[in-house]
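The following block contains the structure, expressed as structure tokens.
Of the protein chains in this complex, one is absent; all others appear in place.
By written order: A, B and C. Residues from 1 in each chain.
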Amino acid sequence: MANGFRKKILQKSTENSGFGDSASGRFIKKDGLPNVERKGVSMLNRFSWYHTMLELSTFRFLSYLVIAYILVNLIFALIYYLIGVEHLTGIDKRDAVNEFIDVFFFSSQTFTTVGYGRIAPVGFMASLVATFEAFLGLLTFAIATGLFYGRFSRPRAYLTFSDVALVAPFHNASALMFRLAPYKNNSLTNADVIVSAAIQVHEDGNHKSKFYSLKTQLSHINTLALNWTIVHAIDEDSPFYGFTEQDFKSTDIEIIVHVRAFDEVFSNTVVQRTSYASDEIIYGAVFTPMYYPSKDKRSTILDLEKINEYTMAEIPVLRDEK
Amino acid sequence: MANGFRKKILQKSTENSGFGDSASGRFIKKDGLPNVERKGVSMLNRFSWYHTMLELSTFRFLSYLVIAYILVNLIFALIYYLIGVEHLTGIDKRDAVNEFIDVFFFSSQTFTTVGYGRIAPVGFMASLVATFEAFLGLLTFAIATGLFYGRFSRPRAYLTFSDVALVAPFHNASALMFRLAPYKNNSLTNADVIVSAAIQVHEDGNHKSKFYSLKTQLSHINTLALNWTIVHAIDEDSPFYGFTEQDFKSTDIEIIVHVRAFDEVFSNTVVQRTSYASDEIIYGAVFTPMYYPSKDKRSTILDLEKINEYTMAEIPVLRDEK
Amino acid sequence: MANGFRKKILQKSTENSGFGDSASGRFIKKDGLPNVERKGVSMLNRFSWYHTMLELSTFRFLSYLVIAYILVNLIFALIYYLIGVEHLTGIDKRDAVNEFIDVFFFSSQTFTTVGYGRIAPVGFMASLVATFEAFLGLLTFAIATGLFYGRFSRPRAYLTFSDVALVAPFHNASALMFRLAPYKNNSLTNADVIVSAAIQVHEDGNHKSKFYSLKTQLSHINTLALNWTIVHAIDEDSPFYGFTEQDFKSTDIEIIVHVRAFDEVFSNTVVQRTSYASDEIIYGAVFTPMYYPSKDKRSTILDLEKINEYTMAEIPVLRDEK
Partner (left out) sequence: MANGFRKKILQKSTENSGFGDSASGRFIKKDGLPNVERKGVSMLNRFSWYHTMLELSTFRFLSYLVIAYILVNLIFALIYYLIGVEHLTGIDKRDAVNEFIDVFFFSSQTFTTVGYGRIAPVGFMASLVATFEAFLGLLTFAIATGLFYGRFSRPRAYLTFSDVALVAPFHNASALMFRLAPYKNNSLTNADVIVSAAIQVHEDGNHKSKFYSLKTQLSHINTLALNWTIVHAIDEDSPFYGFTEQDFKSTDIEIIVHVRAFDEVFSNTVVQRTSYASDEIIYGAVFTPMYYPSKDKRSTILDLEKINEYTMAEIPVLRDEK
């Protein structure tokens, strides 16, 4: 392949990727997050705790809640203990351990506002602390309510992407293809996809990342109910025009995918991103269909296990343009 | 009708429906959901439980809550019973049944944090379990709060569609018409409609679904306060151009309707979809008006009972274009 | 004024208002809601109770809550009373009135989960009902939490409009003007206005409403911090071209205004509508400025009391175009 020819193609880079040419490593991680670390901000300012809480796994989120609950009760138990168990009625005063156990349970009964009253504050200090603890308990559960709601009402696209992108035969030439499908009982409409590529090029003796918008055959669909195969034809406008199998292997490529759709239950725009690196691009392969009519021909079945199924296929040789 | 003529019209199909040509059965069910079943995902991953909870009927949602409440209390009652009723004060110890009844009620008093204290934990284990149950109770109601809010704040269009679409006389030719109206005290503005058709065609000896965008006379209105009759003129650009009454009956047609509007109370975009199959298209009929001035001429009355009222009307014969 | 000339102008009507030509009375009420009554739906279906709850005044909303609280407690008190006060401990059994008062307070202590325990259930039936009441109480407060949040997080534009629209001198001709201003500490950006007019015309011997889009000098502003005067120049494209003061008075006109903006606190689009009828249009007047520099010249003062202030002004006579 003529280097001059390639160079001309590669000059059509775009600038609005938001990444600079001296950035390094994968730009978008497989899970769609940018591969950027931040420095120069204090820990406290670096994280939005709300974003953090929303992105925790359910298990960790619940664990944190339980741990916080136990800690708060230990602290208040200690305070009640220091104030003195004589300020509480109904305490089992056999020994210090039993006393501490009882103030711990008194604390939890106050924090959750269950307040059986078997143990109850009588002195001023214990009453005052209990007054504050019950208040704190309610505020804490107010925050927990908000976090739970924030977590499960957070709009998500619930899309699954094929693990690899394929370079497949397409209209006597080739096309870069990957596919995606919604995997939950959500209803997506008005879906749009934006595909771009980051390619490492030699320029003036330096390695630089250049960014390209990749045109797709169909960048908008009305209803995203079945799988959607995104097709980028490798024609004269493509930065991959003239790429051989070897070129795909030896060049540092990253395909960045950004999908937006409207979810009818959240009534909100949902987005999902992913990326394909050089080693996730298979040259000469086509996806096998992943949906088929149901037995009674009355509905369509989408088989999500097949999303990564493909068969090898020969790519037509690009005839040189004269 | 000339087959070649029809074939030419039917080639103007669109590809961005999101459905494939080998999908089968109705594409969009009458309630607007895609007629697709998913396979290859585990039950746990196939459903977004939040979407599921939001789409349950109110009766089933409340029933699930009550059942869950009873189950949780039964489980905790069993735990308290196994720990031993001697760890609780105030238990009616006449017999095992009374004991179990009392621990059940103790459990419910703990879970709801009502905590009368007539029955109260004294032993370590019972106290510990109660501590956890009260905490669980509060988190459960935090989740319930979120679900209630999610359910009733979920933006919905509250549109009612005519049961049938009509092929009605229109400007010396004909038009496909159906109508919709908001039926609640919601305020919709900036309404848009997208109409498409799926038609089963014979191609290369196979049945295939082809998709067509249907142009409408008015695809946007400012205020959706009265009924809105969507009119698709059957002219040269329509895939139904030249269709006879018989063609409408014998062809497998599906009209897919997608309405978007802005609701001023939710301050959100709301969408609603529906579809009309071949047997829901009446040839040669016009809708009767469904709104009229009030008696005092000071406001307009929209009679929603009339949404399906139509009278038969003759369709002008299409003169052949030479 | 030549009737033929007027007729030509009035033919440029638009169809996408969403109102029909046989609708009657004001289309949009002063508060922005469409002047339409719905018939043919049952009461239950005609109202979205969530929309209704959000649009209640704060006083009525709180009153409904208090009334519901009292009613629920009366009902449960009756149930406990019928079950028998011997199923409750601590009841004041002097007479039936005192008994009922005590079961009423027991009910409220259960419903709010305060559960002092001075009165507590001992029998099976009373315990069962209390179990259910505490559960119902928590769900009710879950719903109340959602409604409170829905009410105060509901995006609103908080715009105030001038009570009247003016026909003011403008560039040697005239213009229809009205103004609006944000009156709260909200931050509106990217504001758009859509103005249309409904004019009653005689056509074929009938009164009919025709709808017109009114072009404005500036239909978009970046920051809506001061007042915004909307100016519709009455030129050849205006349906009011050639209207005399008498025409404005004798014709049945309605100016319909729709404002959209982005609120930075709600992070949501907010909309507000209003309308001006014939008797709310003043011919020959100009608004007086309503903002001025502060004394220290370091900020600008917006005086909202002046929004309706105007002075009379002569309208240049329209020279006939020949």
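Convention: a contact is a pair of C-beta atoms (placed from the backbone, for glycine too) under 8 Å apart; a residue touches a chain by one contact, two chains touch by 3 or more.
Every value quoted in this text rests on a predicted model; they were computed, and no experiment measured them.
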item: Residue in contact with the excluded chain [from C:N186, C:S213, C:S238 or C:Q272]; value: C:N186
item: Residue in contact with the excluded chain [from C:S42, C:S57, C:N206 or C:N222]; value: C:N222
item: Chain not shown: contacting residue from A:N98, A:S219 or A:T269; value: A:T269
item: From C:L65, C:A277 or C:A313, residue that would touch the chain that is not displayed; value: C:L65
item: Residues from subunit C at the interface with the omitted partner, ascending; value: 65-66, 69, 73, 92, 101, 105, 108-109, 112-118, 141, 144-145, 148-149, 152-153, 156, 158, 183-187, 189, 191, 217-218, 220-226, 228, 262, 264-265, 267-268, 289, 291-294, 297-306
item: Subunit B, residues in touch with the chain not shown (by the definition above); value: 113, 115-117, 145
item: Sites on subunit A contacted by the missing partner chain, in the whole complex; value: 15-20, 22-28, 33-41, 45-52, 54-55, 89, 109-110, 113-117, 120-122, 124, 127-128, 130-131, 134-135, 137-139, 141-143, 145-146, 149-150, 154-155, 194, 196, 256, 258, 266, 268-271, 273
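Criterion: only the chains that are shown with their structure count from here on.
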item: Equivalent-chain rotation between subunit C and subunit A, CA atoms, steps of 5 degrees; value: 180
item: Separation of subunit A from subunit B, taking each centre as the mean of its C-alpha atoms, in whole Å; value: 27
item: Centroid spacing, where centroids are CA-atom means, of subunit A and subunit C in whole angstrom; value: 39
item: Residues of subunit B whose C-beta touches two or more other chains; value: 109, 113-117, 141, 145, 149, 268
